[in-house]
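I'd like to ask some things about the structure below.
Missing here is one protein chain; the remaining ones are kept as they sit in the complex.
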């Protein structure tokens, strides 16, 4: 009798499975047609880093202290700054990151003493050369302002 | 309705026109089925499937076909070149022949032979040979494993397939498709022979190497099985042959069990027979796709066990009962 | 608890009281640390095996004056992990645990290819993770960027 029972129970389990997929056939689709439809980015989204513009000063607040450069696990950040006044602090003139080797851990953003680093929301960087991933954030900031 | 063989001129004309129509139909049909499969898979899996080329991606398979034609035909090193080249042709040629005898409608049979059913089964076995040749000639272990599995599977499933068909033939006393269909004018055989119908459908799934019986290609085990080494249009021919085979087994199931060109219980509802026939065939094809996107793959030895221990005894029993009923009732 | 107590008792007989150091607070993640001489390793491991311990990990440590192989043994009971530490010279040999634990087959291969400590009696000592023609020992302190190369007592002393 077990023989017949196995066949019936087994066959019925297959029908049950087909019911699940059959129902799914008429459910709404969950995917998004990407280039035409876009999803909202998460508020914490970690793109590559960029310099924040402070409205009070109208520019970034990077003092070229080099903390981010030291804390970066992959060593992709190079900062250069000059002293604008003899007594004042330094101001960054070049802030170069090699995004191709960045692992987006966010340690630089956390460690920044002036909080002038933030994550951008860009997620579609592409380019034919690996040098396209090397970005000077100061120039980038100036471009985006103008 | 049935063409008398006296008018030989008309007969030849009919054959030639039929062949051309069959060629075009089988190609377009296979392309359409590939699209349909992808759509069914997509929606079962809560996604769209092809959407880009043409309305709802209808032209996607044509574009894919063009891509396949443009691809390089790679012949592996140390492969048996002649057999390797000939295998895709071997697999594709016999799948066209069954179209000659399929009863699409009361007037739409190219050649209503009195051994039509036998012809189909004779030629459908042929594709196994092609798969064996292709798998063996590839000089690849995965392909060889796939080919060996394919042969064993086809041998095992041919038997219950024929036995289940025999019970229908016993009821009608004919191998002729037109007569088989005519006998279902009132009641479809799926109601009189449910066991035979189910067994036939299971075996047909196995015969066409479709999931859950797709062990000859089993991509998670054997990469791509017997067509691992095939590229370009050679692979395309295997692919088209698979879908054409699916159509044939579904069409045979329609004419044997689902009443062919008849509507249910003799109501034709004013719809032409060929529409009834195609609608039922495509429904069965849809069920085949539904199977594929629902079930896991059966293991090889379980597959054989299932055939020898369940399907064959059941179909034998069914045949015996049918024979007794036909004899004494 | 029982398995751990038994191992401790038998090892104290085997190696002497001084070789075992308890860590009741579990501050280092092990309950007992056993310091064993290399030749006695098979006997010690047999004690562990008979008590139902499994070999969790083997680590090779490179110090300026010595190498140290640390076996972490554990059983399926709460807080019973024990560390077994064996000192050996650079490029030295340690008896293999493969006869007692199958998991040592791969772990010893890994330790060997990364630190250069050979395991005598290992049936199949070939590189596991590194390429077959690798002749460097990446986890030695002589390879690549190194911040500090210390003597053992500078850390544990």
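First chain written, first letter: the chains are A, B and C, and each begins at residue 1.
Note that in this section a contact is a pair of C-beta atoms (placed from the backbone, for glycine too) under 8 Å apart; a residue touches a chain by one contact, two chains touch by 3 or more.
Please note the rule applied: contacts and distances are computed from a predicted model.
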item	value
Protein name, per the UniProt record, of whichever chain is missing from view ("Thiosulfate oxidation carrier complex protein SoxZ", "Branched-chain amino acid ABC transporter permease", "NADH-quinone oxidoreductase subunit D" or "Binding-protein-dependent transport systems inner membrane component")	"NADH-quinone oxidoreductase subunit D"
Displayed partners of the chain not shown (whole complex)	A, B, C
Residue in contact with the excluded chain [from B:100, B:145 or B:180]	B:145
Full-complex contact with the absent chain, from B:67, B:81 or B:299	B:299
Hidden partner interface residues of subunit C, rising order	26-30, 52, 54-57, 59, 61-62, 70, 72, 74, 76-79, 81, 83, 101-103, 105-107, 114, 127-131, 138-139, 143-148, 150, 154-156
Missing-chain contacts mapped onto subunit A	6, 9-11, 13-14, 16-17, 19-21, 24, 30, 42-46, 67, 71-73, 103-107, 110-111, 119
Touching residues (missing chain, whole complex) on subunit B	41, 44-47, 141-142, 145, 211-212, 214-215, 218-223, 293-302
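FYI, only the chains that are shown with their structure count from here on.
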item	value
Contact graph of the chains (line, ring, star, complete, other)	other
Centre distance in Å when subunit B and subunit C are each reduced to the mean of their C-alpha atoms	62
Whole-Å gap between the CA centroids of subunit A and subunit B	50
Subunit A and subunit C: spacing of chain centres that average the CA atoms, whole Å	42
Where subunit C touches two or more other chains at once, by residue number	none
Sequence positions of subunit A contacting 2 or more other chains	none
Subunit B-facing residues of subunit A, complex	7, 14, 17-18, 20-22, 24-31, 33
Contacting residues of subunit B [partner subunit A, same complex]	40, 42-48, 51, 290-291, 293-295, 310
